[in-house]
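Every protein chain of the complex appears in place save one, which is left out.
All chains are identified by letter, namely A, B and C, in their written order; residue positions are counted from 1 within each chain.
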Amino acid sequence: MHDLVATTALGGSEPRVDTVGSVTCAEVPGVALASVAARRGKETQAQKPLAKLIGAPAPEVQRFTGDQVIAFWSGPDQWMIEAPFDSHADLADQVKAIFGDTASVTEQTDAWARFDLQGDRINAVLELLCQLDLRRFEPGYAARSSIHHIGCFALCRGTDHVSLYGPRSSAGSLHHAIITAMRSAH
Amino acid sequence: MIINHPLLGPRDASEFTYLGDASLIDRPDGMAENAADAFYNYAYLRDNPAGEHQELWYHEAGDRSWLVITRNTLTHEISKVELARDVARARGRSK
Amino acid sequence: MTQANRLTGGQIDRDTTLNFRFDGRSYTAHPGDTLASALLANNVRLIGRSFKYHRPRGLLTAGSEEPNGMVELRSGAHKEPNTRATTIEMFDGLIANSQNRWPSLRFDAMAVNDMFSNFLSAGFYYKTFMWPAAFWEKLYEPIIRRAAGLGSLSMQPDPDEYDKGFRHCDLLIIGTGPAGLMAALTAGRAGADVILADEDFMLGGRLNSETFSVGDHSATDWAAQAVAELSAMPNVRLMPRTTVIGAFDHGIYGAVERTGDHLPSLPAGKPRQILWRIYSQKALLCAGATERPIAFENNDRPGIMTASALRTYANRFAVTAAPRVAIFTNNDDGHRTAADLHAKGVKIAAVVDVREDAPLSYDYEVLKGAQVLNTKGRLGLSFVEIALPDGSTRMLDCGALGVSGGWNPNVHLTCHQRGQPVWNEALASFVPGENLPVGMTVAGAANGVMSTHGALRSGAQAAATALNLTTLPDLPETEDSPIAQEPFWYVQGCKRAWVDQQNDVTVKDVKLSYQEGFRSVEHLKRYTTLGMATDQGKTSNITGLAIMAEVAGKSIPETGTTIFRPPYTPVPIGAFAGRMIGKEFHLTRLTPSHHWAKERGAVFVEAGNWLRAQWFPQTGETQWRESVDREVRQTRASVGVCDCTTLGKIDVQGTDAADFLNRVYANGFAKLAVGKTRYGLMLREDGMVMDDGTAARLAEDHFVVTTTTANAVSVYRYMEFVRQCLFPDLDVQLISTTDGWAQYAVAGPNSRKLLQKIVDPEFDISNEAFPFMACGKITVCGGLRARLFRISFSGELAFEIAVPARYGDALMRRLMAEGEEFDVTPYGTEALSVMRIEKGHPVGNELNGTTTALNLGMGKMVSKNKDSIGSVLSEREALTAPDILKLVGLKPITPEDKVTAGGHLMNVEGPIDAAHDQGYVTSVAYSPSLNSNIGLGLLKRGDERLGEKMRLVSPLTDLTIEVEIVSAHFVDPEGERLRA
Partner (left out) sequence: MRYSGFRVIKEALTGHKGWKPVWREPEPKPHYDVIIIGGGGHGLATAHYLSKVYGLRNVAVVEKGWIGGGNVGRNTTIVRSNYLLDGNEPFYEFSLKLWERLEQDVNYNAMMSQRGIINLYHTDGQRDAYIRRGNAMILNGADAELLDADQVRAEHPYLNFDDARFPIKGGLVQRRAGTARHDAVAWGYARSADLHGVDIIQNCEVTGLRIENGTCLGVETSRGFIGASKVGCAVAGNSGRVMGMAGMRLPIESHVLQAFVSEGLKPVLPSVITFGAGHFYVSQSDKGGLVFGGDIDGYNTYAQRGNLPVVEDVCEGGMALMPMIGRARLLRMWGGVMDMSMDGSPIIDRTPVQGLYFNGGWCYGGFKATPASGYCFAHLLAKDEPHPVATAYRLDRFRTGRMIDEKGAGNQPNLH
């Protein structure tokens, strides 16, 4: 076991949590990510290991499926796999082993910063951030769009729970955008 | 503008980056005899129509698909949106 | 002060009294008032001065179309110039001041312009002020500029915040008059997702200004009930105080919600306004109509306003503009105003109706077939001179005159995509044309349906049509009087009769415009400035057009149409900018060791959106050069570490990955061995260098490509273009991993020794096992997965090591701790730059989009044996001519001479001018290794001129020195160090 200490995307040793009114924004570092892109001509084949990995059928366009390990659609024949970090620190290697030569797999764990928004007024916050149609935000929805010119994934985990994934290097700007929107919508 | 992405449905055009005429798909063969001429035409000359225009847009803040969009340059009406990869294949491009 | 002009009734809360100040004097008002209604209530008619002649002006209207009644609202940094008093919702403590006057509103020195108005006719300035030429900037223009303009800016940063937001709906309804409310009820009851927006703080539109009943209720009560019903619907969003400002492509509407303008001050974190982008499937414009004035001599005095405005002030705000009021009208609507005012106890001096068959009244005098000839009153109306049909004249004593010339549908938003309204003869006005923005329909008065019942009906029908509903709701009974508008634009014989009140355009000016040949509508507008004021001609454009038509002897449609541009009403620039200002103007990207660098006291520099450490000052270093020189020396002598996380990283995988790279890079990649890295040069299709970097082959089907920091996004985009559009069947997959890995250059003769302390022992990184350009996956610090590349930008023995970003901070600290024995130094972008210049590596300054591989001395890298991007066009004659620029090194003959980037190179003999330009300096540095200033440059035939002396000139910075042209590889040209 190595002895290097991790920092969160915001640069702290502990994840940041902010609450404004009834909405909470929490930094979630305990997550591992790997991207999977089917190899040319193996688009259908690649769905089988994917289903095995997440224990559910491959997600449709703009959806995610799975439970402990989930996959969300990120592009044509491309998915992002999300799993708990503690059990999947080497997620990309695990995933590659399952997919073999049906897909290209790339470690994405630290490429992203995740912020979870929870509360019954999250839509009032989201409509200040993101141009996606919030009427389509139902559990299982996953889409990429931009927030303050930052390309972000939004995953709707429940009517009062949305995860936002933004590029790790922009975590500070994304967090600032979220917090100001929370204050404004409060 | 709204681009009705063939996979994702309607998206604000601000998520996309524009390149230009879809004829940029038709890259000539660089090893051909007439390559100099063909590349000059390819890289520099445009139909620039006032009316229907097929053009390339990239879903930079979305799923990173390149799209071929048929749009009227007089009205901005978009009549067709296709994945550029499908269009490229249909135009005979492969490897 | 008592509110002398306050009437009974109205939609104001008399139980609460608000205090406000105008031009330093205190007044009172009530919630529900606007500043305009409150001023009138306090018998203040004079509010501002006109643009050109500085004529005294009051209020013309009661709405957002107001051209005259503009003030500077609030004070200090919150000062807001040119704010229409008619749209300012009263709050306690409001402060407003008149503008465009000096020294005071009542005595404005610039009013002298009015006396010389004959000399200041339309376009006079085009014909004079030309001699002597230099006097324009020195004399004439400063005078004009000081006189022009309206309000003034505070010159302080706007202290408020603005938000942007996005809303989607099935149906956007713009306007909440009878048409809008009925449409919303129809759509809302059917379950549609509706947004209902209105610029007013009180919903109901014109219904709040009228006294007739709707069904069993007063118009106001009916509106309030409808609003209550709509508020209770979860599928309907009401947006009061929200102006829909523009109709953009594909059903996108811009709307500005004034969330804080009615508050004395903003709660913390709350925005003043929100710019909404509303995505609508369908939109229904129910924007109503605007009453148009009639032009007559001196029709601009305070107290002269549209008749409907008088009615609004009386019915909604319980205010009269004066105790004694006259009406001038060409239609029945003017009589409605008279009746309503009379019912409120206002004395009606007379109703002057141009029609011979005007209806009579038992309550007040109606002068049939009469016209207003002139008016009197220096700072406010006192008398109106009437011409009677028998040729006699009569003076009417009154403090206000309501003018009604008929109603113009508010077609503005229908024009925003350059649709043209069409002339409707029956209404004598323009109505929406055929070519509306896609998805938009128009109902109610905006569509020329002028009766209340008609508006209800057309609103319901339009909503039903938009949503494919088959049943319509029952409509309440209400006023359904037919409308007939006979055009009457101006009183014959008048001259100084204002058409555009704010810009001081008179009937005479329109006629002069015709006389001088400015006859198209656009020429008229541009020559006279008609309709170019802050109200965009809402009360003036059509009248001006009609007068032009009459002078030209043409019909109005033959003369032209007038279209409107966004925004519907002016919008604060801050609202369009939203949150992305100040430090948040662009997102900020930080590397994982940013906090560490900050602790070390690093000075940061913007590199695109990244912040990078520029140098790390140490105690005692006072000049940045001291720090940079030390960092270079320490690195070259022992070891230095530089954060290079910002370089773009692209994962390229697939069985065709090598083939793919072979096409996007000008040099060959097909045969690169696994475990090796290669420098790659990427061209644009036009043959210019796009970017450079390295590609490391981690496996047969897996490369890691690096790009420059600046081009990471565009290179990735371009590679996706090549992959998807040019070679769609190659088996290759791309994804950016820039943010995923923290990457550090460890450079210097001791770099291997330092790395050996952290690389896990099972990985041999000796020169034999891990030679120059090797790459591989390793682990560090007891098992953390990492990547190691033996590449060098500094020219020293060097590595780049990458670990997952979350461990970047820890790795940097570890390298510093373990490196202590080697006197390790962190180095920033400046030292990096010095070392790369010493090595002659081109970067952004050289890769400026106009340089080819040949220019940069890398012509041989462009393979002729394959078809890679850009290879064909890089061969064009002018790009391969013998005298093209070539990259060279420069050394001043006197080493202390400062070399200037951007300086031009000239021969030692001969003139210094553009014709003799030989090239220019791209990059400069002080080289601590050579103890000399050095530079890189692009020089005509540079590669043949090594050893030549030249002049480096920079007249801009007053510099001329002599330099020697040398090889760009100043340090270790054979590359022995990096292979050590």
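Methods note: contacts are C-beta pairs under 8 Å (C-beta built on N, C-alpha and C of every residue); 3 or more make two chains touch, one makes a residue touch a chain.
Fair warning: this is a prediction, and the values are worked out from it, not measured in the lab.
Peer 1: Quick one: which shown chains sit in contact with the chain that's not drawn?
Peer 2: Over the full assembly, the chain not pictured touches B, C.
Peer 1: Going by the contact rule already stated, which one of C:Arg258, C:His904, C:Arg945 or C:Arg977 would touch the omitted chain in the full complex?
Peer 2: Final answer for the missing-chain contact: C:His904.
Peer 1: Of C:Asp33, C:Glu65, C:Asp114 or C:Asp160, which residue touches the hidden chain?
Peer 2: Checking the options C:Asp33, C:Glu65, C:Asp114 or C:Asp160, the one contacting the hidden chain is C:Asp160.
Peer 1: Pick out which of C:Gly9, C:Pro31 or C:Gly149 touches the chain that's been left out of the picture.
Peer 2: The single option touching the absent chain is C:Gly149.
Peer 1: Quick one: say which of C:Lys554, C:His586 or C:Lys777 touches the chain that got left out.
Peer 2: The one listed residue touching the chain not shown is C:His586.
Peer 1: What does the interface between subunit B and the hidden chain look like in terms of residue numbers?
Peer 2: These residues of subunit B touch the chain that is not shown: 1, 12-14, 18-21, 40, 43-50, 53, 55, 71, 73-76.
Peer 1: Residue-wise, where is subunit C in contact with the chain that is not depicted?
Peer 2: 51, 78-82, 118-119, 121, 124-131, 133, 136-137, 141, 144-146, 148-158, 160, 162, 164, 246, 248-249, 252, 254, 275, 277, 416-418, 512, 515-518, 520, 522-523, 526-527, 529, 532-534, 536, 565-567, 570-574, 576-578, 580-586, 588, 605-606, 684-688, 844-845, 848-850, 873, 876-880, 900-904, 912-914, 917, 920-923, 953-957
Just so we're on the same page, only the chains that are shown with their structure count from here on.
Peer 1: Count the C-beta contact pairs for A-C and for A-B, then tell me which is higher.
Peer 2: The greater number of contacts lies at A-C.
Peer 1: Based only on mean CA positions, could you tell me how far subunit B sits from subunit C in angstrom?
Peer 2: 28
Peer 1: How many angstrom lie between the CA centroids of subunit A and subunit B, rounded to a whole number?
Peer 2: Inter-chain centre distance comes to 30 Å.
Peer 1: Provide the list of subunit B residues touching at least two other chains, using ranges where the numbers run on.
Peer 2: 10, 12, 60, 64-65, 83, 85
Peer 1: Taking each residue of subunit C in turn, which ones touch at least two of the other chains?
Peer 2: Within subunit C, residues 277, 279, 656, 729-730 contact more than one other chain.
Peer 1: Per the contact definition, I'd like the list of subunit C residues that touch subunit A in the complex.
Peer 2: 161, 163-168, 193, 268-271, 274, 277, 279, 579-580, 584, 586-592, 594-595, 609-610, 645, 651, 653-656, 701-702, 729-733, 735-741, 779-785, 803-811, 814
Peer 1: If we count contacts the way the header does, which residues on subunit A are in touch with subunit C in the complex?
Peer 2: Those in contact with subunit C are residues 1-9, 11, 29, 35, 37, 39-41, 78, 90, 103-104, 106-112, 127-128, 130-135, 148-150, 167-174, 176-177, 180-181, 183-184, 186.
Peer 1: Can you check the complex and tell me which residues of subunit B touch subunit A?
Peer 2: So the residues of subunit B in touch with subunit A come to 7-8, 10-12, 14-15, 60-65, 83, 85.
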